[in-house]
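Supplied in structure tokens, the structure appears directly below.
All protein chains but one are shown at their positions in the complex.
Every chain is named by a letter (A and B) in the order it is written, and numbering of its residues begins at 1.
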Amino acid sequence: SGDDAGAEGGDGAAIELTLAHSYTEDQPQHRCGAQVIADEVAAADVGLDVEIFSSSQLGGDADRIASVASGDIDIDIQGASALGALYEPISVLDAAYAFDDAEHLAAFMASDEAKPVLEAFEEQTGVHVIDAWSAGARQFTANKAIREPADLEGLRVRFPGSPQFLINAKALGAAATEVAYEELYLALQQGTADGQENPITNIDSQNLAEVQDYLSLTSHQLNTNLLIVGPVWNELNGEQQDALSAAVETAVAEVTSCVEEDEAAKLDEWRAGGEWEIVDDVDVDAFREQAVAYLEENLDDDSLEVFQAIRTTAN
Amino acid sequence: MTDAPPPRARILRRIAGAIGVVEITIGVIALLTILVLVFIQALQRYLPGDGIAWSGEIAKFSLIWLTFSAAGLLITTRGHIALEIMDSLPNPMAVRIVQTFALVCVAVIGFGLTMEAIALIETQGIVKSPVLRIPMSWIYIPVLIGMVSTTIRSAIAAVDIAWHGPVLADVEDTIEGASA
């Protein structure tokens, strides 16, 4: 368990760290992320052992966030918007068009601009952010092509329920509707929702191509995953902290390339088959301009600071 | 089921009844909240305008409050689901011992859960709810009330049964007894 982990450091038995997440074992977050972290940490041979619990076995996102803060789970993989439950401004990493691409996210996380928000988060919660990767950009699906903001008018689009996503919906000009993730396929098929937005890997695993006609590549938000570690972080020695950070760094690179490969393969398959139409000619600039203007107007002070810090690290 | 209870137990039972009405009222309000919010959410699909994002969250919290508000009451009304194999033991003293033991166990477990609830209220202020960002420590206040009630009621019932043999009323009796 987490609590007696620190006591046994140094020589002798390895410290066992639990790494929990919500993804299935064939998703890139597990294959190229969690598993890579466990393997790299074991290879570093610094008296650390990472034990993975996938597929929400140790509870849903909200449960696990609280467990990381209380030290009952050591490491977790969480979306920035979910972490807003501990410290609101961090959820801005999930703001619409905050990041241009995965490289931008990596550049931001490595920059001094990221320090204020991450340090404030750690001070407030006792939870340390090691790094972040993107599980792909979120795209719209609907029964019509979405090329410009006006195309969203009159559509009921399913967004996740947390505040940052609902702000994003407003920023993009969409009418958000609430549907549980498990009921998404059904809701789209039956027309209780007209569209939804998710990264391509989720769109694929939910088989949404069967119930929607268009996938519009708006790339309106990076689906960030933050690697967080609870109070046990401060019980690790310098060597162990470095080994864990290095393992995460390797995993970030792996996940990024796995996601790219998976997405490219999936898009090729969809373009070749006639299941639905892939809309490439989206006026991304129009969406970005509208969203950024809305966010700069409507985010509160702390959140706006983070948003602007992110934008200054863009190319 | 057995002889009429002595006056002292009757007063205790009347107090338990009055508290029971408060507990069941919290439960009923939570139930009606769920009904209204989910019904509005169903209508929202067919009405223009944005859906209310927080309706699902409040409905879910109401289910926690409903569940825990009635947890204590169910001790007194014998409403908890239990395996009652031992109730058919031929020796009435054995039945009395088993039932007393079970209630003592519930009281001990209830006390442990009360401590847990206090810890939650102390520590979960930093965690906010996913949609409305309500401090989660507030959510656990009705849970604490339910656990305190469970502990006290099971302790009283254990003493009552050890003393007088199994006497248990049902929900309607509790409510009517209190309002009378």
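The rule we apply is simple: contacts are C-beta pairs under 8 Å (C-beta built on N, C-alpha and C of every residue); 3 or more make two chains touch, one makes a residue touch a chain.
FYI, contacts and distances are computed from a predicted model.
J.: Considering the UniProt annotation of the chain absent from this complex, which name among "TRAP transporter large permease", "Glutamine transport ATP-binding protein GlnQ", "NADH-quinone oxidoreductase" or "Carrier domain-containing protein" applies?
T.: Answer from the record: the omitted chain is "TRAP transporter large permease".
J.: Given the contact definition stated above, which residue among B:A53, B:L73 or B:I126 touches the chain not shown here?
T.: Considering all chains, including the one not shown, the answer is B:L73.
J.: Touching the hidden chain in the complete assembly: which of A:D39, A:D63 or A:D283 does that?
T.: Result: among the candidates, A:D63 touches the missing chain.
J.: So that we can see where the missing chain sits, which residues of chain A does it touch?
T.: Residues 1-4, 53, 55, 57-60, 62-63, 66-67, 70-72, 179-180, 182-183, 185-187, 189-192 of chain A touch the chain that is not shown.
J.: Using the touch rule from the top, list residues of chain B that touch the missing partner.
T.: 24, 27-28, 30-32, 34-35, 38-39, 41-42, 45, 56, 59-61, 63-64, 66-71, 73-74, 77, 79-87, 98-99, 101-102, 105-106, 108-110, 112-113, 115-117, 119-120, 122-124, 139-140, 143, 147, 171-172, 175
The rule is simple: only the chains that are shown with their structure count from here on.
J.: State the interface residues of chain A toward chain B in the complex, per the touch definition above.
T.: That would be residues 61-62, 65-66, 69-70, 82, 84-86, 88, 124-125, 156, 161-163, 166, 175-178, 192 of chain A.
J.: Would you pull the chain B residues touching chain A in the complex into a rising list?
T.: For chain B paired with chain A, touching residues are 41, 44-45, 49-51, 53, 55-57, 123-124, 126-131, 133, 136.
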